[in-house]
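This is the structure I want to talk about, given as structure tokens.
One protein chain omitted, others in place.
We call the chains A and B, going by the order they appear; numbering starts again at 1 in every chain.
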Amino acid sequence: MRYLNFLVLLFVFIPIKAIALIEVDITRGNLNPLPIAVSPLSIDKESNQSLKEILRKENIGSEISIVVENNLKTSGLFNPLNKDAFLQEADIVHLKPRFEDWALIKAQALITGKVTYQDEKLRVEFRLWDVLAGKEMMALAFTTVPSNWRRVGHIITDKVYERLTGEKGYFDTRIIYVAEEGPKVKRIKKLAIMDQDGFNTKYLTLGNELVLTPRFNPTNQMVTYLSYFRNMPRVYLLDIETGVQEVVGDFPGMTFAPRFSPDGKKIIMSFAMDGNSDIYTMDLENRVVERITNHPSIDTSPSYSPDGKYICFNSDRSRYQQIYIMKSDGSNVKRISFGKGLYGTPVWSPRGDLIAFTKLHKGKFYIGVMRTDGSGERLLTENYYQEAPSWSPNGRVLIFYRETKSDSEGKGFSAKLWSIDLTGYNERLVGTESDASDPSWSSLLSN
Amino acid sequence: MLASLILTACATKKVQNQMQGDVYTGTDTVKYLASGVADRVFFATNESVLTTASRDTLRKQAEWLRKNSKINVVLEGHADERGTREYNLALGERRANAAKDYLMTYGISANRISVISYGKERPVDSGSNPLAWSKNRRSVTVKAN
Partner (left out) sequence: MIFITALSLPFLAKKPIDLPPIVSVELIQISEKTNIPFAPKAKKIIEEVKKKEKEKVTSEQAPPKKVKKEKPDAVPLPDEKIEKVKKIEEKKQNPEKLDNEIKQVSEFEKEELFNPDNIAALIDKSKEETAETTKKISKITQSQDKNVDASGLTLSEEDALKAQIFGCWSIPLGLPYNENLLVRIKLELKPDGTVIKSEILDHARMNKPGQGFYKVLAESALRAVKLCQPLRVPAKGYERWKELLLNFDAREMLEG
């Protein structure tokens, strides 16, 4: 008993006496992008020779590192350092970085790697190093056909991004959009698809008829969009790999504003009849059509929550275009936008906590986000005309399109894709071969 | 300086002459189905209500359609560029249907009239100004055969 008492005393007293730990609160730091060095990937002579013949690139190792570097820079979270300042050569640094050299040029992280060509495959190894801690943070290798080299760069960026930010990346992704050309009064529009960084553009339609609002399914193999084929505006489904396409449902009028459900099994869209647009779904397996809203107003631009339980949409049932949410069966309709102006094109974020939208107020267009109950509205960007945000798969970046003013001859008009961070910073023009609109971001292609 | 003042004055006057409220009342873009039968009606921003002038135009179209009973028509509904694409498709459809309903009340059978919306995809005036937008907010009656 006494012994026990003694123990208790010990426990109480010792900490207080022995450890009076001083605490210092560090509540500030710098918010500069993380300085990172992307060393050109090293490549042996033989591999370089073979790959040069196949890919017609002088040095595919440095090309891949440039892909990574550009991605990191575009994210706004990293500051890739100028390669001229590098003190170590690619072939040596890959084996063992001399951290002091990299610390000297203020790099906090370092990417090194090696490219080889074996059995007709491109093999890329890379390592991510914590320069200050002097240790390896990650090492991976990829094997693929040589023509896939840009994708390897994107996947490397995703891995690095995830390791250094704690969030999934969004670089191994594609954008589907509408490529535009010709005068405003007779615009030619084609479906186009490209890598997230603007490379590898491919056209899916020839431009013979008007096409609008393409969107990926969750596995990125299917696209749903609106086509004016035979002058009947209808929602279509296109299998990108086979090229097979079909009309979705057999509606006696215009169907539009399609999107997939998060499980990919349904398409949700609007159907317009006798001047009234309502929201419908069609199950792609059993072709069953369900009517979700039934209201004499315009109900359109539906988008599911990531868990599939809710739908957000815009409606003018309160006279002007506003954002509403409801359960996925159409019950419990609730208006959530109450700010000044009109609100449209709500899109639920992949994280589930936010809804991105377009707002029109006093002749200006805004892209913004609000919580799913309508609180916490934040306007990210203001412009003459912009709309139709689409989320990056990690929910951190929005892509949308922006149009410029024109005179009565249509001069000055352009339509371009832009991206902006959820924070409202890092606004960037997304390069496209032609004018572009209606972008939709794919999910990650790998994993 | 003086010249530009005069020009501005003229432009303003012109706009006033061609718009009532923000509904287009001019004839620049109007085509005719037959002599005296205008092919299109115009709408106020975000509206699909027919104006008095529009109803007048549509009555003439109905009369013409009664006389030419073999002609079918397509009503093409349009919106201006100052709205989101998907909403504008719905709005164009609503406008064309407003015109269709009116034709029907004047005895034109529904199966002679079809409706299509182009939203903001097919403007007649490329300009980014209120007058151009007013010309683009329209429902156009087009012969289908």
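One rule holds in what follows: contacts are C-beta pairs under 8 Å (C-beta built on N, C-alpha and C of every residue); 3 or more make two chains touch, one makes a residue touch a chain.
Fair warning: this is a prediction, and the values are worked out from it, not measured in the lab.
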Task: Displayed chains contacted by the hidden chain, counting the whole assembly - done: A
- [ ] May I ask which residue of A:V115, A:M282, A:I298 or A:I325 touches the chain that does not appear here?
- [x] A:M282
Task: Of A:E23, A:E53 or A:D84, the one touching the omitted chain in the full complex - done: A:E23
- [ ] Check the options A:T116, A:T205, A:S315 or A:S419 and report the residue that touches the missing chain.
- [x] A:T205
Task: Missing-chain contacts mapped onto chain A - done: 15-16, 19-35, 76-77, 87-89, 92-93, 95-96, 98, 100-101, 104, 108, 125, 127, 130, 132-133, 136-145, 147-148, 151-152, 155, 159, 161-167, 190, 193, 202-206, 208-209, 221, 227, 229, 238-250, 282, 287-289, 353, 396, 445-447
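In this section, only the chains that are shown with their structure count from here on.
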Open item on the list: Measuring centre to centre with CA averages, how many angstrom lie between chain A and chain B?
Closed with: 39
Task: chain A - residues contacting chain B, complex - done: 183-187, 210, 212-213, 226, 231-233, 253-254, 256-257, 270, 272, 274-277, 298, 300-301, 314, 316, 320-321, 342, 344-345, 358, 360, 363, 384-385, 387-388, 403, 405-410, 412-413, 437-438
Task: Complex contacts: residues of chain B adjacent to chain A - done: 46, 48, 81-87, 89-91, 93-94, 96-98, 101, 115-118, 121-129, 132
